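Okay, here's the structure, questions in a sec.
One chain of protein is taken out of this complex; the other chains stay put.
The chains carry the letters A and B, assigned in the order they are written, with residues numbered from 1 in each.
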Amino acid sequence: MLIRIEKGSAVPISSQIAEQIAMQCAAGKLLAGHRLPSVRELARELAVNQNTILRVYERLVREGLLEMRHGQGTFVAEDSKGRSRTAHRKRLDKEFRQLARQGIALGLSADDLHEILSAAIEQLQRAAKTETGVSS
Amino acid sequence: MIEPAIEFFDVSKAFRKQQVLRDTTFRVERGRTFAFLGRNAAGKTTAISIMMGLLKQDAGKVRVLGLDPATEHVEVRRSVGYLAEDQTIYGWMRCDEILRFMAPFYPSWDHQLALKYAEDFDVPLATKIKHLSKGQNVRLGLVLALAHRPELVILDDPALGLDPIMRKQFNRDLITHLQGEGRTVFYSSHLLYEVEPVADEIAILDAGRIIRQADTEKLRRDVKQIVLSSDALAYLPSELRILDHRQDGGDAALIVEQAEAVEERLASEGIEHRVVDLNLDEIFEAYVTGKRTPIAAMQRIAGTSDSLSRG
Partner (left out) sequence: MWKEWREQRWRLVAIAAISSFIALCYPIVLINTKMNISAIREWINWQSVWLINYIVLTGTFLGMAVAGGEASRRTMSFLQALPNPLWHAASAKILLAVTTGAIPILIIQLLSFFLLAWRVGNIEDLNSALVQISSTNSDPFRSPYHWFVSATISSILGVSSILIWMLAGGMNRADEVRAGAVGFLVCIALWLMFTLSMGLAVKYELSLSFLLYFLIPALPGGPGIIFQLSSNSSQSLPLSSLVLIGLISHGAIVAWYLKEFGRVAVRPKRSVNTTSQFSFWRSARKRRFPSQWHAIAWKQCRETGPLAVASAGAILSIAPLAYYFSGGDSSEELGLILAGVSSSVGFFVLIVTGIGLYIEDFAPSLNYFWRSRPIRVVEWFTVKLVTGITLLAACFGLIFLLAYTLASVVFPHGNFSAWLFVAQVLLLIYTLSMASYCLLRQPIYAAVLAIGLFVGGTIIFTLLFGGDKYFWMTIFTLFLVQIVVLAISYLAVKHDLGWKVGR
């Protein structure tokens, strides 16, 4: 599990770790049943307070992404992919709202915003298509 | 009730006419990692010297592990591991000699453990101390501070003079050897982003006063910047504590405590606003150098400027 911590960032360290674990679950890099490093190991590796790591694990357990098996360690939960998606959806929801607010403040209409979004999606899809085309 | 590891109650200390600590009050609970932050000359080293019984406070009460350091300083120093700021040790001694030398002064000294730590921390035992590099010197100090299995470890700006790689290594040592074993760590520093990943709790000391003590995560959640239009200032609750404010045109950027409550209030009033997360440096800066204007005064200023622009 690769986690990068940005020191001095505005995002609290616990959020940085939680988001990166959730992201890896959602992207399918961490599969269900995979055993995560222990609190102690991860704390040592990242040079982060053990209590912080413990709180992150607990939060992710509460969100259903991870599960703690007594005496065995922390594992990725069964439907972690779906759950992390719902969590991410919630976060995206917030970010879109923020973006929309900025757009409105800039004087864009609702149609303009829709247009920007669909253009962005279209571009991504085209990029994906050419990529698969090249690889196949 | 278990006694706190360190307790300061209304402590004052002055050198001649210069007041260094003013009614400083804080407690450090056992088993926690406590970061003591302040600018240079904020009084950090003075507070630590009082804890170690090197100085005596002018007024107030100090307890370290339930002992009074002013009278029971030998007992306090026996049960506390201490690493001084920029600590110098007898240069002519070799590392193994200083370990042998310090051993009999601590009843609980574990010499095997000391040798093991020295190995873990890469301290070259057969080298004279004056030939050690700065990083090795700090780690030797750490061995000396830990080998008697102290309940409480006091570190005075240990990261000072270490390069980034050594600082990370040092933090790692701190986590495995201190937090891992459930010790209380009291840690003074001015490098905030180094402290943030490690500390459970933070106290900010400025001009001899504790201006905020809180859990690291809680502090990050509690103190945020809110950007809103100056007209909306009138809707803010008057008891709100503003740490810093900047105004530009019709916008006002406030750094406030209890950000969640403020957000709720603004949302319920339906006021357009933006919340910005802050990093620890910015929070510290707001506490130490922020322009603290009472909310009522700001509302008045905003009101007058409005009336002027209307008039």
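Keep this in mind: a residue touches a chain if its C-beta (ideal position, glycine included) is under 8 Å from a C-beta of that chain, and two chains touch if they have at least 3 such contacts.
Please read all numbers here as calculations on a predicted model, not as lab measurements.
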Quiz prompt | Partners of the unshown chain among those that are drawn | solution = B
Practice problem: Please pick, from B:K13, B:R63 or B:R77, the residue that touches the omitted chain in the full complex. | Solution: B:R77
Quiz item: Which listed residue (B:G31, B:G66, B:P124 or B:G250) would be found touching the missing chain in the intact complex?
Solution: B:P124
Quiz item: Which parts of chain B are in contact with the chain that was left out?
Solution: 49, 52, 54, 73-75, 77-78, 82, 84, 86-90, 92-94, 96-97, 99-106, 109, 111, 115, 124, 126-128, 131-133
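Here, only the chains that are shown with their structure count from here on.
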Exercise. Could you tell me the distance, in whole angstrom, between the mean C-alpha positions of chain A and chain B?
Key: 31
Self-check item: Residues of chain B touching chain A in the complex
Solution: 33, 168, 171-172, 175-176, 179-180, 192-194, 196-200, 216-217, 220-221, 272, 274, 276-282
Self-check item: Complex interface listing, chain A residues touching chain B
Solution: 5, 7-14, 40, 43-44, 46-52, 55, 98, 101
